[in-house]
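A protein chain is absent from this complex, but the other protein chains hold their places.
Chains: A and B, in written order; residue numbering restarts at 1 for each.
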Amino acid sequence: MSYQALYRVWRPQQFKDVAGQEAVTRTLKNALSHGNTSHAYLFSGPRGTGKTSAAKIFAKAMNCKNPKDGEPCNECDLCRSITQGKLGDVIEIDAASNNGVEEIRDIREKANYAPTEAEYKVYIIDEVHMLSMGAFNALLKTLEEPPMNVVFILATTEPHKIPLTIISRTQRFDFRRISAQDIIRRMTYILNEKNVEFDPDALMSIAKAAEGGMRDALSILDQVISFSDGSVTLDDTLRITGSITQDLMIDYISAALNHDTEKGLGLLHQMMQEGKDANRLVEDVILFSRDILIYQKTKDENLLKMSKVDERFSELTVNAQPEKIYDIIKIMNQTQQEMRTSTHAEVYLEVATVRLAQIKSEPVVTTQSEVKKDTDESQEIQSLKNKLKQMQKAIEQMQKNGSDSETVRAPKRKTSRKAAGQTVFKVNTHQVFGILKQATRNDLAKLKDVWPDLINALSTSQKAIMNTSKPVAASPHGLVVTFDYDILCERAANDTFLIDAVGDYLEKVIGHRAELATVPSDKWMDVRQAYIDQMKNENGNQEESTKQEETKETDEVDAVVSEAVNLFGKENVTIAD
Amino acid sequence: MSTKTTKQPEIKKQFMKLIEKEKVQHAYLFEGATGTGKTETALWLAQSLFCGDFSEGPCENCHICQRISSHQHPDVIELAAEGISIKINQVRELKQEMMKSGMEGRKKFILVKDVEKMTTQAANSLLKFIEEPEGDILIVLTTTAKHRLLPTILSRVQLVHFPRLSKEQRVLSLQDEGLSKDQAAVLSQLTSDTEQAIELSKNETLTSLIDAVWKWYNTLSKKDEQAFVYVHTEIMPLVKGKAEYHLVMDLFLIILQDILNVQMSKNYSVGYLKYQNKIRQEAERLSVGILADLMEIILRGKKYLDSNVAAQGVFEKVTIQMLTIMKKTI
């Protein structure tokens, strides 16, 4: 163990070597060179950012026999003694072990003793937030009436725990998290001095894992150098930091966005087996997701916490929907909280993975999933998307009338659906009309309420079918459900298990079974219109009133719809009610 | 100390390299789940440091190695929680000890077990000392909960992760120890510590518990409200003490995890091997969302147990919650 850790050997001994705190060191140097020093300082900031090092440099500079521009010379015997921690006049105290009133009183008393060698007696009190209230009060008295030629430097990683009365009597310096660039610069310097080869990507990974602490970075660097064979490679770094590769992360996030629970869980188990730390993983997913959002907004790689902008990353940010990424972050944040006090981290992660894959909405295209059937289709999608944008703008203007947001959505859905090739489904109009005859708003509302839960309750394969379904009309004994794809209508109509399952569920939840009629969503309006026409012809008054009822409620909507129809063409507009 | 094969040969190999190159650092954090061999490796490292007959590793036979493994060496100091935490006076005594050179030689080795159990004060007072210890000292901290440690401590040590043995390996080694296939399957899911698993297997209540929990699940899955009574008549009589209450929850979790993972991967080796056919059936029936809901209920139940809510109440509550969920299924 004669090997000294990098963070000890390369501890900065002058202000110019303190990385990432230019504002602080500049101010301190100026004060020193102009003899403008104070009797009490508070250095606060996260761990490994240079607080204790700066305090010692300051103590040296104050007492140095030949200081230059506020920097200690590090040659005179006072500087040397202080560097080795051997000068009696520079006293380092750890507040955690000496946190009582008695200890502070003793310090106050001893502070009155003249320094033995140096000009200034310097007390460096580390982790000062650990002092008891009584100790703080005792310290306050000394800060109020400081003895001459005594300087107190208080250091802490938790400034919010320091009473304001103390803070107000010190000159406060906030040490910031050191930027990745500064950390990399320092590591590069050290590695060059030591003639050690390195991969710049590895340094970036270390810098990001260090999260702003230079000491953390140097500890990791130390470990990578010793566990590998003397060079710093990315692979070794990832192994040491326990981080997962970016590719794996993209795989995992994509699986979630594609509702691929199976893949997500498979990846999760693989990562756990490889020894990835569960808590680390959650943290990484959150940071990575945030990176996606940040990059989507700013396109600035420097703002990213842990990601490298390569092809896959770019594609992911182009195709991922911000709302869903947001949901991922929300779910993971919650999971992180729950996991904190548990020994069953992995179970929480399994649950989280399932939840992530359940996040609702349209499928997202990533390079991982099957490439779309034709490039022709993608072009068509693009042109339809453009038309869609125009439509949205128009509708937004009319939103003031409080129209159903579903109205806006409808055209969108229709667009994407149209792109995929379809088999034509024959609507069982007889069945549908039968249901419509007795349809009520109430039944529909009830059904809409339970629909998401119903889908949730189905098995994976059934869910796949029902995922895009929507109830559009309901009677006491039947319901009409639209599907985005004809083929799904087909499947649903023919799947007796599914129909039974739905029936069972509805029986439990709303008290009665219901006949299921399926209609492709693009045909719905026509079917409905056909029904209305038929009823008009058959049963004058009764239908009028029903129709009027409906019409009244859809009046506002109609205005929007007609505009939509104008812009888009009647056949392309489906109104879901 | 067990004479069985070493738990983490890779890690020991790495340390051997460092010892040869004289690049062993002064402070390490061994982190990993229980039973992954952290203490065993730490003591091995201590032996490596002190053994007089060191060649491909410590000889493990000389009086030095023997005294280290029987915790009797004056220069190998082990600190562990007295009660639930490691307090500041323990750290003070440690620091007193550390300011002197060793008794038999200059070197000293310190092992702090479950360092996450240190009070904040104790942890803070250790900082300076971990950062710049005087003399020839090697400090090893162990923990199963790295995320609970002060970042200021993490910053000062080298992290060594102790991975779990793969489930397959653990099942096989348990079977080697004479456990039945069924037992090995459940126990290896319950704990990754082989020795602990063997201990548990000797617990007669455990076998009854495994079956009782299965019965409980079954009743719930049939949406039978008998499950509520079942808690009282079949579960409660078998359990006493927090450890066993958690055991019940953990066994239930294994069932749920089995059902979930069997859906995802055909080759998944279930914990409840004995009932794997039924598990596969359930996998057809229950959606992942439902399973996630059920798992969350159990996890929450475990949190209640930790807050010392009465066990029977917790079991009843989770039963009700699960019944509600189950009733929504086909």
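Assume a residue touches a chain if its C-beta (ideal position, glycine included) is under 8 Å from a C-beta of that chain, and two chains touch if they have at least 3 such contacts.
Throughout what follows, contacts and distances are computed from a predicted model.
Per the UniProt record, the absent chain's protein name among "PTS mannose/fructose/sorbose transporter subunit IIC", "tRNA N6-adenosine threonylcarbamoyltransferase", "TonB-dependent receptor" or "Beta sliding clamp" is "Beta sliding clamp". Only one residue from A:Ser97, A:Thr335 or A:Ser521 touches the chain missing from this view: A:Ser97. Of the listed positions B:Pro74, B:Pro237 or B:Gly313, the one in contact with the omitted chain in the full complex is B:Pro74.
Screening A:Gly134, A:Pro147 or A:Pro163 against the full complex identifies A:Pro147 as the residue touching the chain left out.
Although one chain is not displayed, chain A still touches it through residues 77, 81, 84, 86-89, 91-94, 97-98, 106, 110, 112-114, 116-117, 147-149.
One chain is missing from the display, and on chain B it is touched by residues 63, 66-67, 70-74, 77, 92, 95-106, 134-136.
Rule of thumb we're sticking to: only the chains that are shown with their structure count from here on.
With each centre defined as the average position of its C-alpha atoms, the distance from chain A to chain B rounds to 29 Å. On the side of chain A, the complex with chain B involves touching residues 1-5, 7-8, 46-48, 85, 92, 94-97, 99, 126-127, 130, 157, 213, 215-216, 219-220, 222-223, 226-227, 240, 242, 261-262, 265-266, 269, 273-275, 277, 279, 338, 340-344, 347-348, 350-351, 354-355, 357-358, 453, 456-460, 463, 501, 504-505, 508-509. The touching residues of chain B, when paired with chain A in their complex, are 14, 18, 21-27, 31, 88, 91-92, 95, 107, 120-125, 127-128, 131-132, 136-138, 144-148, 151-152, 154-159, 161, 163-164, 166, 250, 253, 257, 260-261, 263-265, 284-292, 295-296, 299, 302-303, 306, 327-330.
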